[in-house]
Structure formats: structure tokens, C-alpha cells
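Showing just some of the chains, left in place.
Per-chain numbering from 1; labels A, B and C assigned in written order.
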């Protein structure tokens, strides 16, 4: 079945970017979760024209700017996993403040602090 | 005067990222333009914790997601100038569609096409 | 007093769409609550050009897209009351993801699941 192949590919990529716990949460949302695995991770995140690092920079900046605080921590963790440093994440949030205003940046910086604490980040941002 | 030093630093960085024509447009907006040169380019864009390339990925993604079509072309041009390829910009727009929906991505892709045509881009995106 | 007649009409319609508990919450917000009862329910929701079912489809889709999570559960319940099925609500959320992105759809789907559980919905969405 064609759909299955996309799902498996998306699932594999999803697990590279995020983790098992996040996958279970998405899979608990039925066909919407399936669309996310197949389309976002199976179709888009497997494309070769942009590195995962650059995709996560775009994802984090966009989630901050739109105030999507429920999804931001997961992409902050994915960013750390792919090698974006805490200081770089802090700079992305500051940069976003110029385009979307300080309030969503304030919320995002608090969430970044929490993600770094929870991860026992040895390299805390110097900010 | 302390302010002047920030302004000069911001003006220099602004011209590296954008160009003279864009600077004149911003300077034509009075104290708001001054705040952009001093704060956005003098304070933020001169920070060393994030590359200009990564700043532009964040800027483009954010402008697409928020539907800020007046400012997007200038940052698409700045992205090309700093070495982000047309294909990478096309991928950033596609990625943004998953977070902010297809309508702003559609508008952005049309604008990207126009920017590439106007620049006589030899490397058109393969999309 | 003319205002009273609009208020009574709005109150009646509000109670058809929502319930007593929701009305008390709105009435606890003073003149803003009064404006909602009179204008939204007395003037708009009593208009005959669009069915209540169609109004709720529009309301749910709009609340999802704008990320208005505080008001969404009440309109999900109103949708069920007016005969929109859990599966249809699930489809509306999925559809909304294409226009506003996956993050607000994810939040909405979680809220829909909670509303269905709290209501002891016998017909859980097949998603």
C-alpha cells in the first residue's frame, strides 16, 4: 500500500528529529497525526534541498513568531539534538523579537530556559 | 554622541545585508527608521552568536509565516546575497507551509519567483 | 426599552447554542458580556440566512485557525449539540491544518478529544 511506505519513511524521520514519546503523542491524534507523519516528516522533512539544521532554525523561528508555545519545546529539543547550540537558539529568539515583537520572544525565552534546565544542558546560554 | 556610534555600526551592517536603496527607504521613515538601523542592525545583527546566513533563514521563515509581504522580497535578496541558494529558499517556504499553512507559502513562492526573475538568477529553483 | 428586547432574544439563542453555565460566565463579564449576548447572539445568530449548523462549522474552523483555545471547547460542544458529528469535527480540524498550519490543528484535536471524553461520546471519531 503506497500510504504505508510514506508512513514508514515519515516515522523514521520523525524519530530522528524528535523521539518516541513525541511520536506517541502525535499518533494519538488519529488521521491528523497520520497526516503529520506522512506529509510533514515523510514528504517534507525527507527532502534533500535543505539541511535538518536549517529546517529547525526555520521551524523554531516560525513557532516563536506565531506564538505556538505548545509545539515550541519539542522543536527546541530537536534543534539541540541536531547541533544548534543554546546560544544560537537564544539568538534566534532575540532575532525573532525584531520581526514579531518582544512578547512572543519573552515567552519563547522562558521556554528555552526550561528546556535547557530539563536537559541538564552543560552549555547554558551566556545571555 | 553614543547614539551616533550605534547608528554608524547599524548602517554598515544594514548595507552588508541589504543595499543603498533599501537604506534610503528606511531612513525616509524618521525615528522608526533610525530605531531599525540602530537596534535591529546596530544591536542585533552585529551580535556574534549566530551567522548572518542563519539570521536570514529565521527572518525569511518568520516573514513568510506572518504574511509580511512588504518586507519579504528584501530579505529574499539578502538571503541570496549571503549565499542561501534559490533551492534552499524554496525549501524554507515549503517548510513554512507546514507550520503556517499553504496560503502565506503560496504568496511567498510567487514573490520568490519574482525576486529570482528580477535578479536574472541563473540557478532557478528546480521546483 | 429596546435594548432589553435584543438581550432577551440573544439570551434565548445563546441558550439554544450553548448552555446555562456558559451564559453565566459571559454575563459575569459586564458590558462585554452584554454586547456578546445582544450583538453576537441577538443580532447575528438569529439571522435566517445561514443555518446554525453552518454557523458552527465557520465558528469552529475560525477558532482553530486563530488559535483561540479558550473559546473552542464551548463551540465544539455547541457543534455536537446541533448535530455535527465527532468525525466531521475531526475533518474540520484536519482541513484547517492546510490553511493555518499543523500546530493550531494539533492543539484543537487534543481539545476535541477532551470534549468527546467529557461528554462520554459514544461515537468517538474513527481518526
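The rule is short, and it goes like this: a contact is a pair of C-beta atoms (placed from the backbone, for glycine too) under 8 Å apart; a residue touches a chain by one contact, two chains touch by 3 or more.
Model, not experiment: these values are computed from the prediction.
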item	value
With 3 chains placed, the number the full structure-file assembly comprises	6
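What we mean here is this: only the chains that are shown with their structure count from here on.
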item	value
Distance between the centres, which are taken as Cα means, of subunit C and subunit B, whole angstrom	40
Subunit A-subunit C separation of Cα centroids, rounded to whole Å	31
Cα-centroid distance, subunit A relative to subunit B, in whole angstrom	22
Multi-partner residues of subunit A (at least 2 other chains)	40, 63, 66, 68
Subunit C - residues contacting subunit A, complex	67, 90, 93-94, 97, 101-107, 109-110, 113, 125-127
Subunit B to subunit C touching residues, read off their complex	65, 97-103
Contacting residues of subunit A [partner subunit B, same complex]	39-40, 44, 47, 49-50, 54-55, 57-66, 68, 87-88, 90-92, 94-96, 98-100
